[in-house]
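The other protein chains are all here in position, but one chain of the complex has been omitted.
Moving on to subunit A:
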Amino acid sequence: MAKEGLLCSEEEAYDLLDQLEHILDHDPLIDEVGFIHPSHLLVLNKEADATLVSSDIQELDARMSSELSKCAAPKGKKAFFWNKDHKLGVSTAYLLPLYKAVKHKFMEALAIYKMHSGSSFMNENLPGNVAFSKLENEVMRHSRALLLLSSDFGTAWNARKAVISNKEDFSHSVELLVSALVLSFAPKSENAWSHRRWVIKRIASRCDTLEEILDKESKLVEKIAERFLWRQERILTTCVPPLQKSKMNYRAWNHRCWLISYMSSRQVLLELDTSRYWAALHVADSSCFHYRRKLMLQMLADASEQQDAVACSSQLRSVRKFWKDELDWNEMLIRRYIGREALWLHRRFLSVGWVKHFGANEQNPNGEGEVNNHVKVFMDYELSLLQDCLNVPESEFEDVQSQVIHAASYMLRLNWEICSSSGINLNQKRRISDLRELLNRLCPEKSILGGDIIYYASP
């Protein structure tokens, strides 16, 4: 049985690699990989055996197990891999020899491939044939296995791009699956995300609409953003602890923001609609709210760019309504989920944007006084929200304290961004200095917010 730390000969390592690549070839729909302790893997495989006996076996599974048994496994096929329902488990026992074997194979295949492609390497003018040659196939097989063990091995991603570049009719959806497979265990892999964008750019240059792809990408980002990792071992430990790996994945959300540039106005609205549900379930995910902010700004830009004056003003009216709804929704979340920084930051954006874009359009804007009056009404409302948030009994609970801190700094921020610039005198000097005092007491490390910054940063 596989024991951790046991030596594995080079030959055995190559056998293991054969098994792994065999599994990947025969189950192209594998969508999740995990790294599992040998003892856990044993249990999983025993369960799988029991199921095999008692239940109907799907054709694919049947083919899989017969194919697998043909493959000579050095220590029994069940000891290293587990494969069911398009999920793949890899034993942690021999990761290093396996990695060394696949890296060697890949580098060898790449060197031969480069030698043969010679000057035509990357020459896009060559007639692209559909099928991979044997050489290309080797590069694709080994790079895929290598990336499962080292997700940011850039040379392997690049080799795939080089091979695909010479194939006019390559099915890009296959390549998106490979990237998604790597992201299933390395959701922050920069290279896997970047490879995805490279593939999507190629698709975009070949077809008119990306609607279907955009929809799938959005779903993938949400899935990855909320994934609780089922693998037991971490591969990359550079700077991210396991708990954080699944939360607020910057690369995943960055990818979704990047997609906005490919969206039609209709899709922007659709995305705003669908991401709202997810955001309400993940109120601490500041990245998702940033995504909504970007969509709202895009919506505003789309409306303003309308040539037709009537259409423009009608669209701006609906943007205005949307903005107001978002403010109300955000207030509801703030009152329900106490002490969430992400919600208060979103409110900063909404409030400042509201006053800036729609403040002058309120009802019958006849002049400065009217505008200021509208802003004054708005600020009064925000002050009452603040009051509600401050009117909680003093508590040791962190979220209650956070709510007070975020509410106070929100108000100081509005005072700075809106009141100072619009020349409105809130006559709330007393209240502002109270807020500063409060912040100084609750979070002395943020003393600047309570003091100097206001003085120092006054426009």
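Throughout what follows, contacts are C-beta pairs under 8 Å (C-beta built on N, C-alpha and C of every residue); 3 or more make two chains touch, one makes a residue touch a chain; residues count from 1.
Here is the rule we go by: contacts and distances are computed from a predicted model.
> Using the UniProt record as the reference, specify the protein name of the hidden chain from among "Eukaryotic translation initiation factor 3 subunit G", "PRELI domain containing 3A", "Geranylgeranyl transferase type-2 subunit beta" or "Adenylyltransferase and sulfurtransferase MOCS3".
Of the names offered in "Eukaryotic translation initiation factor 3 subunit G", "PRELI domain containing 3A", "Geranylgeranyl transferase type-2 subunit beta" or "Adenylyltransferase and sulfurtransferase MOCS3", the absent chain's UniProt record gives "Geranylgeranyl transferase type-2 subunit beta".
> Of A:His40, A:Lys84, A:Lys161 or A:Lys376, which one is in contact with the hidden chain?
A:Lys161
> Looking at A:Ile203, A:Ala280, A:Leu316 or A:Cys443, which makes contact with the chain not pictured?
In the full complex, the listed residue that touches the missing chain is A:Cys443.
> Which residue, A:Asn137, A:Asn254 or A:Asn372, contacts the hidden chain when the whole complex is considered?
Touches the omitted chain: A:Asn254.
> Decide which residue listed in A:Leu327, A:Leu345 or A:Ala408 touches the omitted chain of the complex.
Checking the options A:Leu327, A:Leu345 or A:Ala408, the one contacting the hidden chain is A:Leu345.
> When the complex is taken as a whole, what residues of subunit A touch the one chain not shown?
Those residues of subunit A that touch the unshown chain are 4-10, 92, 95-97, 99-100, 103, 107, 149-150, 152-155, 158, 161, 194, 197-198, 201, 233, 235-239, 241, 244, 248, 250, 253-254, 257-258, 260-261, 284-287, 290-291, 293-294, 340-342, 345, 348-349, 352-353, 409, 413, 443-449, 452-453, 456-457.
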